[in-house]
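Of the protein chains in this complex, all but one are displayed in their positions.
We call the chains A and B, going by the order they appear; numbering starts again at 1 in every chain.
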Amino acid sequence: MSDRDIVLSRIRAATRPVSSRDTPSAASWLTFDDPAARFAEVLESVGGRAVAVAPAALTTGVEQLVRDVGADRVWFDVAQGGIEPPAVVAELQLYVARGGIAVAENAAVWVVPQTIRHREALLLAEHVALAVERRTIVHNMHEAYASIDAATAGFGFFISGPSKTADIEQALVIGAHGPRSLTVFVVT
Amino acid sequence: MSHGERADRFTADRARAAWHDAALWHVRERRDAAARSVPEWEALRDLAADIKARTLANLAGHLEAFERNATSRGAVVHWAADASAHNRIVLELLRARGATRVVKSKSMLTEECGLNPFLERHGLEIVDTDLGERIVQLRDEPPSHIVLPAIHLRKEEVGELFHAHLGTEAGLADPTLLTAAARVHLREKFLHAEAGITGVNFAIAETGGLVICTNEGNADLGTALPPLHIACMGIEKVVPSLADLAVFVRLLARSATGQPITAYTSHFHGPRPGGELHIVIVDNGRSDLLGRAEHARALACIRCGACLNTCPVYRRSGGHSYEAVIPGPIGSILAPVRDPERHRSLPYACTMCGSCTNVCPVKIDLHDQLLRLRTEIVTAGHLPGRRRASRLASLLLRSPALYAATGRVARRLGRLLPGLAKRIAAPWTSSRGLPDLPKKTFREQISSSEKDLSHR
Partner (left out) sequence: MRDLADSRVALFLPCYIDQLAPRVGFATLAVLRGVGVAAEFPRDQTCCGQPLANAGCAAEARPLAERMLRIFADFDYVVCPSGSCTAMVRHRFADLLGPAAAALADRTFELCEFLIEVAGVDTFSGRFPHRVGLHHGCHGLRDLHIGTCSERAEPAADPVGRLLAGIDGLELVGLRRVDECCGFGGGFSVEERGVSAMMGRDRLDDHRAAGAEVIASIDMSCLLHLEGLARREGAGVRLMHVAEILAAASAGGEG
């Protein structure tokens, strides 16, 4: 027998039917009066920063961020006129990408990188900024999974704040392996 | 050596034990706050427990669906009946592609299987990329916590370690600077890795996808850069659907660290463009656990570590005192179920306070299981001395006259044979004073007429 058959037959032999129990009724999930405000509040609590901008002001906002982080190697693929990816993604100082939906309860932004290069950039750049549309902010993860198509994305991730660790004495350090800062432009 | 004896060594360093306790208590407080921020928290736990129960009731079916869907998305699924099969599969995959430099993100399963030493014996370099995991790997010791692997260490010890291995300045003990040094060291490993190994937090039957949760981004870097991704998962990691996944993603990080979600929650459906994704599904004793009616619920564990953080014993005894792959309350079930004789003291490393059961996001009946395990261990004959003492006590306590007489003898013993009394009381008096013994017991003082209390 193959290991597959061994494992599956062991599992079948060990399985008991679930004892008759009532399925807990689906609770009413957490919602917020102002999801965008909650999103910004939670994002700040996880070390990120939300910036509300009008569509026309996005470019200005990005330019400001470029100055704030003092970046000279920048790649942004959100707006018209975005520059081409640099040859060495690992040396990126700032990467600005478009996010999908965002989640108020945990400040997560759903991001589906278009190529492996985009995926690397989201992790290797010193600073990352994401642009999301305010109207796409959902309340909670139940709504989030109902509104994304995670399966056909191939790879997609929820990003909530910059990378971080507290593995040395529980001291929070922002910028473990990935970006040292995460800015989310919430486009109204 | 029993857990109690190993724990005594940990508590002997009072300052360190107090620090360890305080650090983990802080994590528990953050969990409590995160739980309270979700009004439906307790209902969410009920729901998670129910999803797990139903999934385990048709585990083979869900795994087959997962395999089918993962395969159709281009992943290759392997099955391993035990740890050695798992290690062999991983080694063969690496060898076939000539990969010798491997990065790994945190996985308790590969820890359980002893994958690192196995690959090292075969000449491969395997680097744990989670900071805490890397620290304990450089120290050549196991993680002491399933989410915070190096929580037993002080920053000065990490500083010395990094000075020796990464060349940081002697005496450097600032967590930010040490983390920065590790980032540089590990980024180099990521950029040159030929394969990435990860654990799996959740596998989704209906889509064939994998979900991995990290704060550092190490699983993402370790799978985005090298062309080969090997994901290792226990059979219990499967959940039926993305809708079910939402429940667990809401619970996991809040229970673990009090965060609303981990910084990265990554969903892999098929390999990256131009790459390969291999998924190794491992049994290694899990199907035995599934067959144990009294303990099968322990398979629902999502490895959040909340039961460790709330456990007053874990917090003061440190993870290594358990001498098990997984420490704390959940580990005190998993290890003795597997090997009751070797791990017989673990279910006793518990005051039955029950806090673990209350924090468990999937509502495993942890302290009830620990109590049942004690009975199983005694019944199996692994603690014969305890059994003999209990037999005698049971006989005495069945007779009110013998009970009363024993009490009288015991209280006179101190007067008549102080040396013997002292030896008998030593385990208690090692840290405590003896109470002032009353001259007479309650029953001696109360009148034989039950309602007449005039003789008090």
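Here, a contact is a pair of C-beta atoms (placed from the backbone, for glycine too) under 8 Å apart; a residue touches a chain by one contact, two chains touch by 3 or more.
Small disclaimer: the values here were computed from a predicted structure and weren't measured.
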{"item": "Neighbouring displayed chains - absent chain, whole complex", "value": "B"}
{"item": "Hidden-chain contact residue, picked from the options B:R36, B:R68 or B:R412", "value": "B:R36"}
{"item": "Option touching the unshown chain, where B:V184, B:L397 or B:L420 are the choices", "value": "B:L397"}
{"item": "Contact set of chain B toward the excluded chain (per top definition)", "value": "2-4, 7-8, 10-12, 14, 17-18, 21, 25, 28, 31-32, 35-36, 38, 41-42, 310, 312-313, 316-317, 345, 347-355, 357-359, 371-379, 383, 386-387, 390-391, 393-394, 397-400, 403, 407, 410-411, 427-435, 437-438, 440-443, 445-446, 448, 450-451, 453, 456"}
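Assume only the chains that are shown with their structure count from here on.
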{"item": "Chain A and chain B: spacing of chain centres that average the CA atoms, whole Å", "value": "28"}
{"item": "In the complex with chain B, residue positions of chain A that touch it", "value": "2-4, 6-8, 10-18, 21, 23-24, 26-30, 42, 45-46, 90, 103, 105-108, 115-116, 119-120, 122-124, 140-142, 144-146, 150-171, 173, 175-179"}
{"item": "Chain B to chain A touching residues, read off their complex", "value": "23, 26-27, 38-40, 43-44, 46-47, 50, 53-54, 56-60, 63-64, 73, 78-81, 85, 129-132, 135, 148-151, 153-155, 158, 175-176, 178-180, 183, 186-187, 190-191, 204, 207-209, 215-218, 220-221, 224-225, 235, 242-243, 245-247, 249-250, 257, 259-270, 272-275, 281, 283, 287-288, 290-291, 293, 296"}
